[in-house]
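Heads up, the thing below is written out as structure tokens.
With one protein chain held back, the other chains of the complex are shown just where they sit.
We just call them A and B in the order they show up, numbering each chain from 1.
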Amino acid sequence: MYSVSGKQQVCQLFFVQVILIVLMGALITYGPEADANSLKKHGQSGDHGWKHVKKPDTNPLQIYPMYQDVHMMIWIGFGFLMTFLRRYGQSGMGLTFLLGAILIQVAMVCEGAMNFRIGTAASLSLRSLLNADIAVATPLISMGALLGKTTYMQLVFMGIFELIMFSVNKYVGEHVFMAVDAGDTMFVHVFGAYFGLAVSFVLGIKDKPTKHNLEGASYNSDIFAMIGTVFLWLFWPSFNSATLEGDDQQRAIINTLLSISSSCVMAFATSALVSSDSKFNMVHVQNSTLAGGVAIGTAAGMMCKPVGALAIGGLAGVLSVLGYKYLTPLIRKYLRIHDTCGVHNLHGIPGVLGALFGALMAGLATEDSYDYSLYEIFPARAPDTEEKLAEMRDNYGISAGLDRTAMEQASYQLIVLAITIAMAIVSGLITGILMRVLVCGSISEEQKFDDKIHWELEEEIVQKPPIKLDTISSDSDPLSMEDI
Amino acid sequence: MYSVSGKQQVCQLFFVQVILIVLMGALITYGPEADANSLKKHGQSGDHGWKHVKKPDTNPLQIYPMYQDVHMMIWIGFGFLMTFLRRYGQSGMGLTFLLGAILIQVAMVCEGAMNFRIGTAASLSLRSLLNADIAVATPLISMGALLGKTTYMQLVFMGIFELIMFSVNKYVGEHVFMAVDAGDTMFVHVFGAYFGLAVSFVLGIKDKPTKHNLEGASYNSDIFAMIGTVFLWLFWPSFNSATLEGDDQQRAIINTLLSISSSCVMAFATSALVSSDSKFNMVHVQNSTLAGGVAIGTAAGMMCKPVGALAIGGLAGVLSVLGYKYLTPLIRKYLRIHDTCGVHNLHGIPGVLGALFGALMAGLATEDSYDYSLYEIFPARAPDTEEKLAEMRDNYGISAGLDRTAMEQASYQLIVLAITIAMAIVSGLITGILMRVLVCGSISEEQKFDDKIHWELEEEIVQKPPIKLDTISSDSDPLSMEDI
Partner (left out) sequence: MYSVSGKQQVCQLFFVQVILIVLMGALITYGPEADANSLKKHGQSGDHGWKHVKKPDTNPLQIYPMYQDVHMMIWIGFGFLMTFLRRYGQSGMGLTFLLGAILIQVAMVCEGAMNFRIGTAASLSLRSLLNADIAVATPLISMGALLGKTTYMQLVFMGIFELIMFSVNKYVGEHVFMAVDAGDTMFVHVFGAYFGLAVSFVLGIKDKPTKHNLEGASYNSDIFAMIGTVFLWLFWPSFNSATLEGDDQQRAIINTLLSISSSCVMAFATSALVSSDSKFNMVHVQNSTLAGGVAIGTAAGMMCKPVGALAIGGLAGVLSVLGYKYLTPLIRKYLRIHDTCGVHNLHGIPGVLGALFGALMAGLATEDSYDYSLYEIFPARAPDTEEKLAEMRDNYGISAGLDRTAMEQASYQLIVLAITIAMAIVSGLITGILMRVLVCGSISEEQKFDDKIHWELEEEIVQKPPIKLDTISSDSDPLSMEDI
């Protein structure tokens, strides 16, 4: 591992942003809906009076409120959720802010590059902004496994590499294997969790993770973190439904709300059940309450019935708390994987559960219960022969598919889950090795979980070595103690 | 009162969620807009190309941004508003989170049951999610009167019973007496406040409420609470207008914004007026600034003119602060009702004021000022005879009403207010007695307003008996003091 100065990291940060500006300049342009000129060329009709815009079928602005919900999830949700450490709140919030701002640009470039590959123009629209936000959730999940143990440039590097692999994996899953994953349970949550755990494994391989002095919450940091939790909880229905349309979208909203409500209650109950005094634990409440949002993701738009959504959400809440209580210590002890935020319990386990549930629902899906929208939700199940397709295409706009059976679709769902996990672990291991080798610095054991490594803190008091309290009164402002 | 262990409470919590899953499975299904299959059956036309969905008159997703505003009010608004106590912030936030997640499910089941009674299917749509959120506000208001004085299962039990009574009362008020209450001033605010006060009366009947050591704010808890206040303040226009349409909805947004702005200014001014040093008081600012949202609720969609909205909001702000200053101590002393958050001053007094204002506006409503929308806003005033109705029905979709006069409508508004108060008090008293008798635990005087009763707190320091500060420096991490 090379030792690099802070100045070098700063230069790397400037370099990344400059490269992004250059790439955007070379690759990306406005989409037709946002381009003054191309709209005119395509919309020559002009027969409706003053409106020169040829209206698309749905108002493009309809997506914007949902986009802003997801936007809040990424920065307010993830950002504040990561303030739970008592001396790492400014980094938790601040690095999410920085990382998110870089990585949405990276995600746009990646989407542009992927689209370029499949032949259409690399152009920006509200939908691509939404896709960028969703993509960025992936490295932020991985960051949760590493919180407090890396430099910011290590995270930036990881994020860039992860987004590239994320794009490839999602392309393979969605377009090659035609798996369905409305809420990105596999592509975002499972991938992000196992990628982050793999990186954490590599980073912790030399020094066995030990319980650190600063690795814990304070009374106020726990309340700050609840800001993140609740915003994530509130807007998860938007996250799972934003890319859907029509009745699928309504159903995804309802299913997600039910699932995440059930996981909230079950997480509280399980938390009290496994504690010695039947009390709630803040770590569980901050995280496991959200497990239902992950678990319903793949099946969000499917006809799983309200009771199905409640059941899977409740199960996810239970498993997530049990994971925090029993699995995390084992993973730490035997696999030497340290998982600061417990992303395995919030995104890993519920993600796998959700992918399995999605496969189950896909295996149960019949034209009887879905009617023609079966072929909208599972495009690969649409007939591939002209005669059977004709009426559906004319009446409902169904495109030709692969004529898959329900069982086949379920199998492909499982295959994509396996591929996602494998891809996440392998690319995470490689990324972790590169993060140790590359010149983006590293954090020593003593510097972990401490804001002062990243921030010019105002208070002198925390930058001094341990002091006796009764000496504070003489050499410092008496206010400084209370104000912290 | 039975003594119950924490384990029993946990089992009760699991039991409630399981029952909810069973009830949902038995009673509730997707509404047509969210159902892949029933949409097909009803929308056979399919003559508009690929869109298979028979479009309803308005886009069902239009309600979603407003729903999310209300969603934020319930969890961020109520949740953070209840963090104002210095050592009960985690419970204030956490119990709102838990209670809300259970009670939206209860509210859906109640709505399903009520709809079942009146003959339509018990089905979920975005509108029923919105109704569930609005309903849940009621027990959360009541919780404000009890904050820090109950176990979580007492609150859950209270919430379930209260939502049943709420549903009955709202059904009677809206469908039997045909009162208008756009912003649910009577059905939510008045009902929630007097129900909570009645419960608090019962719980405090044995031990006279005394000023508790921990019943107060800290510097940071007051700022956390302001998160709640401001989110409630910002989204109140959505709360009061979400169930309306067309010009009524626009008017409700405008009226609510004006009223709540005026109440904010007047609450600040009155707060400074009644204090000894002309300073503002955080309790008033956190609560009374919102009184205008309550007070305009019933009349939100009516033609009360901008000046009317400003006047009623200002008056509510003044009365609310005066209530905190002068009435709360009297109620506490003479009626032995302890009201932790002062819900009587934020929801009770402004709610009654708002109901009276709504009755006044109903009494002044003429076809001259409302034109045909008079019969949309006040359906009971629509003619009941065929000849007078025909043209309006054909042109504007007005249904037959009860041919009420303005005075009659005003009288029914007042009757519904009286019924609501009576129902709230009686059912609150019964609920309070049941809460003492039932095996859902209780909180002793020493345990009040203290997070450690519900939470595994990280810091040992707060769980110790009073200690001298100079002993801390020797037996604990010097950081622990600052971090709290």
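By our rule, contacts are C-beta pairs under 8 Å (C-beta built on N, C-alpha and C of every residue); 3 or more make two chains touch, one makes a residue touch a chain.
This one's a predicted model, so the numbers in the text were calculated from it and none came from an experiment.
Residue in contact with the omitted chain (choice from B:Ile19, B:Ala113, B:Val172 or B:Ile254): B:Ile254. Summary of contacts with the chain left out: across A:Asp368, A:Glu387 or A:Glu456, the touching residue is A:Glu456. Contact residues of chain B toward the unshown chain are 57, 62, 65-66, 69, 86-87, 213-214, 216-223, 226-227, 229-231, 233-235, 238, 246-251, 253-254, 257-258, 260-262, 264-266, 268-269, 272-273, 275, 277-282, 285, 289, 303, 305-307, 310-311, 314, 368-374, 377, 395-398, 461-462, 466-470, 481-482, 484.
Annotation for chain A: contacts to the undisplayed chain at residues 5-7, 9-10, 13-14, 16-17, 20-21, 24-25, 28-31, 33-37, 39-41, 46, 49-53, 59-61, 64-65, 68, 71-72, 75-76, 79-80, 83, 89-90, 93-94, 97-98, 101-102, 104-105, 124-126, 129, 219-220, 224, 227, 451, 453-459, 462, 469-470, 472-474, 477-479, 481-484.
Keep this in mind: only the chains that are shown with their structure count from here on.
Remark: chain A and chain B have CA centroids separated by 33 Å (rounded to whole angstrom).
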